[in-house]
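Excluded from the complex is one protein chain; the other protein chains are retained at their positions.
Chain lettering (A, B, C and D) follows the sequence in which the chains are written, and residue indices restart at 1 in each chain.
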Amino acid sequence: MISFPILTMLVLVPTAGSVLVAVFSNRRPEWVKLIAVLTSVLTAGLSIWVLAAFDKSNPDFQFVSMHTWIKPWGISWHLGIDGISLFLVVLTGVMFPLVIAGTDPHHDHKRYLSWMLLLEAGLMGSFISLDLFLFFVFFEIVLVPMYFLIAGWGYEGRVYAATKFFLFTMVGSAIMLVGIVATAFIAKGDGPLTFDLIELAKADFAPSTGRWLFFAFAVAFAVKVPIFPLHTWLPDAHTQAPTGGSVILAGVMLKLGTYGLLRFGVFLFPEAARWSRSLWLTLAVIGIIYGAIAATMQKDLKRLVAYSSVAHLGFIVLGIFAMTSQSISGGVMQNINHGVSTGALFFLVGMIYDRRHTREIAELKGLQKVAPIFAGVFMVVMLSSIGVPGLNGFVGEYLVLIGSFLTARWWTVVAATGVILAALYLLWAYQRVFHGEPDEANAGFPELKLREAAVLLPLVGVIVFTGLYPKPMLDRIEPSVNRLIEHVSEKTSYVEPQPAGVTP
Amino acid sequence: MLDVAWLIPALPLAGFVLILLFGRQLGDPKAGWLATLMCGAAFVVSVGAFFDLLSKSAEERQHISKVFSWVPVGSLKVDFSFLADPLSITMCLFVTGIGTLIHLYAIGYMHGDPRFSKFFLYLNLFALSMLLLVLGENMLVTFVGWEGVGTCSYLLIAFWHERESAATAGKKAFITNRVGDWGFMLAMFFAFQATGTLSYIGLNDAASTMARSTATAIALFAFLGACGKSAQLPLYFWLPDAMEGPTPVSALIHAATMVTAGVFLMCRMSPILNAASPYASTVIAVIGAATALFAATIAVAQNDIKRVLAYSTVSQLGYMFLAVGSGAYTAAIFHMVTHAFFKALLFLGSGAVIHGMHHEQDMRRMGALRKVMPITAATFIVGWLAIAGVPPFAGFWSKDDILLAAWDKSPVLWAVGLVTALLTAYYMTRQVIMVFYGEARWKDAHAEHGAHGDFEPHESPAIMLVPLVVLAGLSIIGGGLNLPFNAQTEKLTLWLEPVLGVHESDTAKVPFAAIATVAALVGIIASIMIYAKHRAKPFEPKVLANGWYYDAAVSRFMGGPGREAFDSVAWYDSTIVDGAVNGVGRVVRGTAQRIRKVQSGNVRNYAAAIGVGVVLMLAWFVVVRGSR
Amino acid sequence: MMQLFVFICAGLMILVGAVGVITRSHPVHAALSLILTLFGVAVLYIAQDAQFLAAVQVVVYAGAIVVLFLFVIMLLGVDKIEDLQIEPFPLQRKMAAVVGGGVIGLIAFAAISSRDNIGVVKPPQSAAVAAVGAVDHDSNIRSLARDLFSDHVLAFELTSVLLVIAVVGTVLLARRAPRTPETPAESPS
Amino acid sequence: MIAADVPSFAGPSVNWFTLSPMLVMLGAAMVLLVLGALAPRWPRHLYALFTAAAGLASTILCFFLWDDITDGGPSLLVGNALRFDVFTVFITITISVAVVLVAFVTDDYLRREDLDGPEVYALYLLAAIGGVVMGSANDLIVLFLGLEIMSIAFYVMAASHRKRIESQESGIKYFILGGFSSAFFLYGIAMVYGTAGSTNFSRIVESFNATVPAVRHDAFILAGVGLLIVGLGFKTTAVPFHYWTPDVYEGAPTPVTSFMASVGKVAAFGAMLRVLIFALPHWRDDYRPIVWTIAALTVVVGSVMAVVQTNVKRMLAFSSVSHAGFILVGVEAASHRAGQPDAGNGVPSALLYLLLYSVLVIGTFSVVTMVSRTGDAATDLASFRGLGRSHPAIAMAMTVLLLAQAGVPLTSGFVAKFGVIQAAVEEHSYAIAIVAMVASVIAAFLYLRIMVSMWVSEPETGDAAREGIRVPFWTGVTLLLSVGFTLLVGIYPGWLIDATKAAVAVR
Partner (left out) sequence: MIAAAMIAAARPTSTWYLVLAAVLFGIGTVGVLVRRNPLIMLMCVELMLNAVNLSFVALSKKLDDTGGQTTVFFVMVVAAAEVVVGLGIIVAILRRRPSATADDLAELKG
């Protein structure tokens, strides 16, 4: 624990940057850009610092900073980070500089950057806040910049997509808000009112109550994840959003859902989570298969990637509710992996769009011949998304599956087929886009530019490194996951099953 | 040398990295040489390791070198470590050995290709993955190699990706393999749940106490994986298409090494198979035999020089699984090795032919090539004799072992094997005749095919011939590895015994050997009668030419009902699910529009509405509440 | 006996007048029927010992207010006959019937059902009012006055504010728009 | 008669200082009228500043009064006609602040529309007095008079734009319906009076503490309660008594609309709380289901109807209906504890909502005022197109205010909603809480529509092109203040919440 309020800085720095950009004169665009890049890089630096200073032996929350905020409602500015949120914070920190530096809104740079930084602040906040009210504040505030990013800088159907996204998510959070308040008041008893996560987690809810509350939370997160059948906002939003928006949306924002399910759903209401697990497992598996099949049939490359997210996130949900240390760790890790590889995919699709001004798969052909390096990078990212061993996508997926197999065998057996389908839709798309002889429209397809390479290089690096050597990550994730599972075991009769021949 | 067993995969890795970084600068042919060098170095190290192992006593021939702790989560502790034991080292030896030869050959074959360096990049990557596969200490490391080779084969089949057929073939191979991988994964899951470990040693130790049902599950799912990788029924159909790749690839990946991974895996897990017997082993044996016969019948009617070999590969792999199923693991490995020799030889030979014929692959356009390319012809003929099972060539001995084991399992299997042997001899003879004997049909054919001017088939450069000769030699003497005269001559069996155990059988060997030989000869003679002497019409029905329409049926299903099903899901998503969402919005608007009519702007209507409200209010208070 | 007679007569005046207000198609007639009602109400005030209110009723209502109505009618010449046969909104009359019937029925029911409860709670006489002997004949005005200036003095003051608003309001509304020509208000109706 | 036998008469003692806010505003109103009559050449904007000054003065005075109460505790004024407690003071402050803000906007408006006279300001002040009386009344008659004062002022103000037929139409509509509903309200008073023997809250409570349940459940007084709710429901724009709202809000001059939406609502809800919670606690189980139903209807209908509007003023009118629904949720929560020493969070949350919403709505309408341009006609959605390009600052301010109305965190709107929801949940009325929240999502769609047309849509070539938008100084000030307040409270609401809790802490 260090005295410097680094987590608070993680929120404040981007906020300050956003305001600065907003008020900065419009006549000096290059300065505006510079400020934005610097703030985001600074934030990234801070997050890396957190990663470095993180004590992996300590499963509890670290860097905690706690200040009373709204006294009469027992709300406090309570930030903390543990293995589950650590890498999400780092991911957020790293993604934004890439997006800000690497993508180009074609108009109104100033407002775009300002929204971006605000978005970063919101996301950071939601990942590190340990107060339900505070979390909700960030969770909601995130919608606004994203709404404006989609509606302001998106493609043809942007307003529809943005509105759909906003309202869809808001319905969920509306119900969650009631859930949050109810939780606080029911847990309160005679004591003082508090929204503090750790305090509330100590409370015991009557099963029926706990289940209602859990669902109030779960709906909001299910929308965010998204879990079938609440996913239909996602393809539109991802497709219509500008490249940067899609990257953040897929790379970071969806994780709010899975993270929330883990941190607030399972942690606060273990009994309810256990009780309803079969529902969630089923939905997760449906999501995996359904998303993959829907992705296969898309004619729009970006839409295809969007649907692939539905499938990938399904794995995470499966892992969370299978509730073994492997599956949950795998899920947490898959959060990051999906963030990196799908983020990279959206980058690449965006680059294709910038070059060809179309996302139609049918319009593209034989790009590998004219742009081999571009194709190579795409290939690597794609393979990681397919889950080929040696790349990051595999590790998370594999851990989820092998862990889930212990508690949810048949769901896992079905879910594993998603691995086949992933290969199907991605390879098919790749063949249609990159293989074959390029027609004259694609013959002039430019090769990967230096700036683009600079953006993609770190992502590819992470993809390969994590794939080959996930241990450092797992070492930091696992203790917190185990603590969570112990918490569940304390609250319920649940005992984490161990494979035969292993003494827990 | 064992302590540095990690060098074996590390060297190709180094090659991979170097070519990745400097491939373009090195270019043609330096990149090729570099790759070959690395592969060769790996071979040298393997040899060293082999002798280290040899120097130890049979029990201690097992060395685990841990590189780093890989995926440690809870009770799942997987290290990235290698297991050097007779089996894996044997595999290493012939993988790296043959690999090197084929690298060498490829330098010549790929000469002048625009993506020359990339080809060797992939080749080294393949070598790396294959070595991980065989050296893996646990199923997960093997799986990495397993998927790695799959990916490489995808990349290499689709190497000439401008060709639509090549791209499709690559995709097909990958996805079909994925189906197998699904089985492999489930096998791992079952294994983990049953034993809490994934390391082979742990598993095989646990096998003795394992419930038969569990063992069967593991074995069968693993076998599903093997079917994908080793092109067994029902997942074989990707292999013939894989011939779209450059011939060295076909030789290395789709004949000698990768496709045998399935057999290797089965042998690796032999204790579990034993624990799962009889069910699992029977299934394996039956499927193996069936595949062998099935593929052989198809090969009879192929005209593409490489497709014949492809089907024969499938058929030979079936042999190996027959052996595995019959519990004769050593026989399987033995045949794997000899097959690697002569099948690689045959493929390289065909490659040389194709190369000399300017990428003509249709055997009906060949003939009498022995005059223009004598060395190729000679070596090819050696390979032919070897695969046909003519003593004393390598194939004879290994095939004999398998048939023997099959007899112990069940005479039916043996019979199937025998017929297959006959057919093999038959179609291989047919190929040799069509390519190297008879009249030169290419003379009149060259007009229409894209060759420049009037062309003359020519012998390949030395760099391509050297591997041919070496392999030919090996195909001749390969049988020496495991001569069934007495216990001492069965070197391979002794060598592998600590890992695979021995398959003792008291059946008399000689009569079976005789029968097998006769069968082979019958096949050969029949073929000669038909194709050389034209005593009878060639028997090449369409159904066989089209591989019993199996592949066609699969593709038609995928393109037809399968696709429609997928489309319907997409439709459902966009119409029903999303429609429901938009429906809510529409409902809200609709209601609002209806209520708007009440908001008519007319004071009296408003007053009336208020009045109604008042009446309702009074009714509640006076009637409902006031009645108490 | 007497009260009954008075009640019936006054009641008839009131109801006839009221019905007249809502049924006479000519505004002037309606206004005149209103006067009838107001007088009837005044009579009942007297019957209930509210002499002062009766006076005010006659003066203010019948005198001032209705006159004001008539004046406006004449001034603007809006004394055009309103045809009560046609009703543009088919539902309107039905609803009116329901509402009227409902209100009358429910309130009357309430009043009758709870006749015993009304007056159970006797209000404590405020000191000022108590000082006036109830028997005193002109007690009504006095007690009213005392009540007005003791308990309800604030209300009384507030009425002044009310009247100020009335004045200011009429001034504001009555003032003609300055020089700028009025925008033609022939909006389709 | 001679004064001899007349016992000496002593009127009720009056603590003038406690009435000072009202007196200040009354005085100011008079001064304005006199000035308007005597010195017509007086520079116009001084009227506005004078009015604002009066409002400010009463606000400041309120803080002193607040201290008095915290020291001396609450009390009853002028013959128990008024309640003098923090509730009163809070309402007074809210109303005074609204007066100040609206006065600023009105000044620029009147000059742009070339409407004259201090009368409007006088009416503001007088209406404000009426509102204060409503919020602090301890007697149904007084409350009624306050209500009439405010309403009549509103009728006049609504009709005060002589150049717009819509203005007058809205005036007459409001007038007729207003009179209609206040007749019901009055009838309600009569019934309560009949059974309780008095119109004074204190006496009502006392007498019914004494009487037997039979009397308490007597149909006559229940009918009275019902009719009181009708009257109050009309003023609080509760469904099904809300029909006048959109028409009047759309027709009335925009600043007046904002005045109605703020002061009108504050006063009406103040009155409603006074009547239901303070005067009629014995019937809480009787009227709670009604309040519940009305609240649910109001949020839903308000939000749903707002979605299909094309005129921004109408949209905001319906949205204010749905906000009223939210406040009703707070009232519902309060009604659980009516008459109990521990009042719970219902009343505070409602008060908080009222204050925050008033500021919000005034800010929002000040933008509408600017955009509506001369003639006050350009209020349809199209006239907001491209505002983000032409006037980014205004558009940004409007965006903040709209987000606040949508209840996005870090704005006062969220604090308000959260408070209400919290109160409801504390009383276990989960259903109404969820209904309200979901309805607020529907309403959010409408705010999004406005934002989209400001930021995304291209500016139309029409009136927008012909006459640009002028940003007068004082309107800008108002906007700035309201936005600042919105964000300040959104980020740091603690002090305000404490204040509202104090409003019921002492009884």
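Here is the rule we go by: a contact is a pair of C-beta atoms (placed from the backbone, for glycine too) under 8 Å apart; a residue touches a chain by one contact, two chains touch by 3 or more.
Being a predicted model, the structure only gives us computed values, none of them experimental.
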Chains in view touching the one left out: B, C, D
Absent-chain interface as seen on chain C, which is shown: 1, 3-4, 7, 11, 14-15, 18-19, 21-22, 27, 30-31, 34, 37-38, 41, 44-45, 47-50, 52-53, 56-57, 60-61, 64-65, 68-69, 72-73, 75-78, 80, 82, 84, 87-88, 92-93, 95-97, 99-101, 103-104, 107-108, 111-112, 115, 118-119, 122-123, 125, 129, 134, 140, 143-144, 147-148, 151-152, 155-156, 159, 162-163, 165-166, 169-170, 173-174, 182, 185, 187, 189
Residues of chain D (touch criterion as defined above) contacting the omitted chain: 141, 144-145, 148, 152, 155-156, 159, 162, 165-166, 168-173, 175-176, 179-180, 183, 186-187, 189-191, 193-194, 197-199, 246-247, 250-251, 309, 314
Touch list for chain B against the chain that is not drawn: 596, 599-604, 607-608, 611
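Note that in this section only the chains that are shown with their structure count from here on.
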Interface with more contacting C-beta pairs, comparing C-D to B-C: C-D
Inter-chain centre distance, chain B versus chain C - centres from mean C-alpha coordinates, in Å: 101
Whole-Å gap between the CA centroids of chain B and chain D: 79
Of all residues in chain D, the ones touching two or more other chains: 218-219, 222-223
Shared-contact residues (touching 2 or more other chains) in chain C: 106-107, 109-110, 113-114
Residues of chain B that touch chain D when the two form their complex: 588-589, 591-593, 595-596, 598-599, 601, 603, 605-607, 609-610, 612-614, 617-618, 620-622, 625-628
In the complex, chain A residues that touch chain B: 164, 168, 229, 231-233, 290, 293-294, 296-298, 324-326, 329-330, 366, 368-369, 372, 383, 388-390, 394-395, 398-399, 401-403, 405-406, 412-413, 416-417, 419-420, 423-424, 427-428, 431, 434-437, 469-471, 474-475, 478, 482, 496, 498-502, 504
Complex contacts: residues of chain B adjacent to chain C: 602, 604-605, 608, 611-612, 614-615, 618-619, 622-623, 626
